[in-house]
Each structure stands twice: as structure tokens, then as C-alpha cells.
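In this view, the complex is presented without one of its protein chains, the others remaining in place.
Residue numbering begins at 1 within each chain, and the chains themselves are lettered A and B in the order written.
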Amino acid sequence: METAELKKQLKKQIVEFLNLTSVNPDDIKDDEPLFGEGLGLDSIDSIELIVLLFREYGINIQDPKEGRKVLVDINTMVDYIEKNRTK
Amino acid sequence: MPYFFIHTQEKKLSKIFVTGMGAISAIGNSVAENRTALIEEKSGIGKLTLFASAYADKRPCGEIKISTTSLKEKLSAHEPGVTRTTLLALHAFEEAIFDSGLNAEELGAPDTAFINATTVGGMCLTDELYHDANKTEDGSPYLSSYDCGSVALYIRDRYKIGGIVNTINTACSSSANAIMYGARLIHHGLAKRVIVGGTDSLAKFTINGFNALHILSPELCAPFDKDRKGLNLGEGAAYLVLEREQDIHNRQPYAQLTGYGNTNDAFHPSSISEQGDGPFLAMQQALHVAKIAADKIDSINAHGTGTENNDETESRAMLRVFGSPPAFASTKSYIGHTLGAAGAIEAVYSVLNIYRQEIYPSLQFKEPIQSTLLEPVLNYKKMQVNHVMSNSFGFGGNCTSLIFSKA
Partner (left out) sequence: MLYIHRTACISPQQSFGEVDIERLNESVENKLHAVEPKYEGIPPGLLRRMGKAVRIGVGAALPLIKQSHMPDGIIIGTANGGMEDCIKFLNQIIEYEEGMLTPGNFVQSTPNAIASQVSLMTANKNYNITHVHRGLAFENAIIDALMHVRENPSHSYLLGAVDEISAYNYNIDYLDGWYKRESVSNKTLYTTNSPASLAGEGAAMFLVSGKPENAIAKLSAMHTIHTGDEDLVREQLKNFVANNLTGNQQIDLFITGENGDNRLQKYYDACEDIVSTDTTIARFKHMSGEFPTASALALWIACWLVQHQQLPSHMIKKSSNQNQTEQILIYNNYKGTQHSFMLVSKI
């Protein structure tokens, strides 16, 4: 899958998975921070996103600290998915 | 401004005494057995065997080594629909009322109240609940046993309790709040005697829930240790009989319930604020109600779950309240976190601290948390104990502190 396409797909999955009803997936910028400012997600969302990575891409992040490095923005997530996906 | 309890009624309040106790946990089926294990520093946490779970080998639990079937036998509770949560409750409830000598007439009186707490209720029956919630035929015998209220309703029917009956669920602080509510019923003349406490059984539901939050430890929990890895879940039940000073006549009470406070941390659905605002305010309020200064507290039964967040924030809050905190320990290192029962079981342990003039150590502790440097009690010891504080904090920022004092 092309990186651009993967980004588009991931944004859609994040919006659905976290029920971000007021967010249009295409409005999420690739370098917009997921936590704090930006999308305003919190620690429970970070765990939910780790589950998303597992269910959709077969990536098993055990250590939440590693999760924090991956879950910065769309760019970091896509980069990690491309390198580690098993499905 | 946090508000403080009881202004108008200050002068009229009668003393509230603990006249009976019952407890069942991973370290014993009675208060006496629990005490022996605490003195001998024996943890009851180990491999989960009660039911099949993907986490049986990976997440130690504090389970009670009596099967649900044996509990039904032992307690003659053969009605269909009785759950393990209810059976544990019944076990501890019967010990408590026997211990205080309450008879059937007193239990049935309109001024006897029963305040229960549970968070799991009948949800320990994961497979039955899955079926009954999703399938439109063949309901199981447990249809009216899943909710939290089912436990107290069963015990009420069995003992025909005549006064106010209630169930509280504020997550992990539930039974501390049940104790507080019961005490207030007495202060307000809405009951003369109350049986207060809580129960929870181990469940796939809670094991998976806490595991999904990454706060279940793969090892024995190590409260207040710098390398703690999370909590162990446990199961159990405990009840205390509270009575007014003027009603106990010649009986020797175990202790007096002198203080209580409940506040909300208002920070996050599942973690406590960095400076421990909620815990700080709850402890302060309990001291205010007990009308004692912080330095009068001789020991603290800490909430001490063993999670990164709880132990550090509770430590900060203790430092804020006490400056230099008194002897403290987390008895969750013996029995795990028993959720809706935790506040009541730990209240029983706190009462034992006073009645027996002794304190029980925290297990698995090696090195203190660097930012707070607090060390829990590490050895059993006899000592003068006049006032004990017991802390319970729950999801949704619910924070409760109780104070028991020498009668």
C-alpha cells in the first residue's frame, strides 16, 4: 500500500475506533499531535490506539512507553506500521 | 472550597462503636485467620485456579481457596441464582452478626440498616451474562443476579433486615463509602445499628478490564516500591457491625469509628492527579470529622494498590497531610485488590491494629519511590495504636478516608 493511502486509511480507522464524531478524517494533518493540543487524545486513547495497531496491522506493542514514541502523530504511526506490520 | 461535615449537629452526635466483624479473603476465612496470616506475613496471592482464563499463569490473583459449590454447601445457600459474590458476602456477614451477637429480632427491627458495597455483583458469571445479554431464549437462573443490588437483596431476604437497605458502587472506594453512609445513618437517627461492608469476587471481567489498562502486575504486587509493576486482583468480603455507645451496654467494643471523608479528585476517569488532591482532601476531611490533628494518627492502612500512579500520588498526598507520615502499609500485598470489598477488609485490619495494639507490615517492598522516599512498615510489631486511618481511592477520582480510634 502507498504511504499516502495508508495515511488516509489510518485516519479513518482512528476516527472510527475512538468515535471522534466531530472530526473529519481528511482534516487530520499528518504532523498534528495526537495528544494534548491537536486531536486532544488522552492516556486511555493511547491504549486504545495500541489495540487498533494490533487488530488492524498485527503489531503487538507490549510496553506503553514504546507506544508513546510511536503515537506522536500520523507520520510516526505510519512509519512504524510500514516497518512492523504483520498483516 | 471543599466543604466539611457536620456543623449543626456537632453536639448531639453519639459515639459509634464497632461491635462485630467478619472477613473472608485470600489469607483466611475469618477475622482470626486473617490476623494470623498478617502476623506471620503470609501472602495469599498466587496462581488463579477458580476458572479458566488466558491470564491464569500470567497475572497472580488473591483467590479464596473454597469453590463456589462448597460455599453453597457450607452456607446452605441453594437457591438458584446465588452468585459467588453473594456467597462471600454471606460468609463474612454471618461471622459479623454472630460476633456482635445480633439476634433475629434485632436484625428485623426497623432501626437496623444494612449497607453493602460491590462493583462486580453477579458479573463474575461472565459466560452466563454473555448468554443472557445477547441471546433471546433459554435465560440462565442468574437473570436477576447480575446487578450490584442483588447481593444486598439476597441477604435482606434471608435475614429479613427491617431498616434501610442500600448498595453503593463508587468503584474501589465503595465499601469505605458504605461504612461512612452507615455511620451517618446512625448520627441522623435513621438507624440504631448498621451492618456495613462490601464484597467482590474475582471475575474475568475485572481481570481483563484492569489488564487492558496495563495496571495488572505479572508479579506479586509491591506497593510503594520504586519498581512496582501494578496491582494484583483479589476477592473477599468484610462487614462491620456499628452501634451507638448507649446501646452496647456491657459488651466490649473493638474500636470507635471517629472520622470519615469523601472527596473527588476531579482529574481523570482512571488515574489520580499528580499532587493527589482528592486523597489529600479526603484525609483532611476525615481528620476534621474526627477532630484530631494529623500527628495523632499512629498508622495508616494505605490504599497502596501497587500501580505506578496510585502509590506515587498517595505518597505525595500523605506527605502533604502529615509532613512526615506515620507508620503505613498496604495490606493489598497479602490479599490483592479486592475492589468493592477492599475498604471494608482494610477497615477490619485497621480495627485489629487498634484492638490488638499491633501493626502489620507491607510485603514485597525493596526500595522507595525516588520522588517521595517513603518506606512502609516492614516488620510486624506491637505498639501503642490510638488512631488508624484507612484510605480507599477509586476510579472516577472517588477518594475516601476513614479513621478508627481506641474505644
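Just a few scattered comments:
By our rule, contacts are C-beta pairs under 8 Å (C-beta built on N, C-alpha and C of every residue); 3 or more make two chains touch, one makes a residue touch a chain.
The model shown is predicted, which means the values in this text are computed figures rather than measured ones.
The chain omitted from view is touched by exactly one of B:46, B:368 or B:396, namely B:396.
Here one chain is not drawn; of B:76, B:103 or B:136, the residue touching it is B:136.
Even with one chain removed from view, chain B keeps its contact list with that chain: residues 2-3, 5-9, 53-55, 119, 123, 126-127, 129-130, 132-137, 139, 143-144, 146-150, 152-153, 156-157, 161, 164-171, 177, 181, 184-185, 187-188, 190, 204-205, 208-209, 211-213, 262-270, 277-278, 281, 394-398. Against the chain not displayed here, chain A makes contact via residues 17-22, 40, 44-45, 47-48, 50-51, 54-55, 60.
The rule we apply is simple: only the chains that are shown with their structure count from here on.
Rounded to a whole number, the gap between the C-alpha centres of chain A and chain B is 39 angstrom. Residues 42-44, 47, 51, 64 of chain A are the ones that touch chain B when the two sit in their complex. Against chain A, in their complex, chain B makes its touches with residues 212-214, 268-271.
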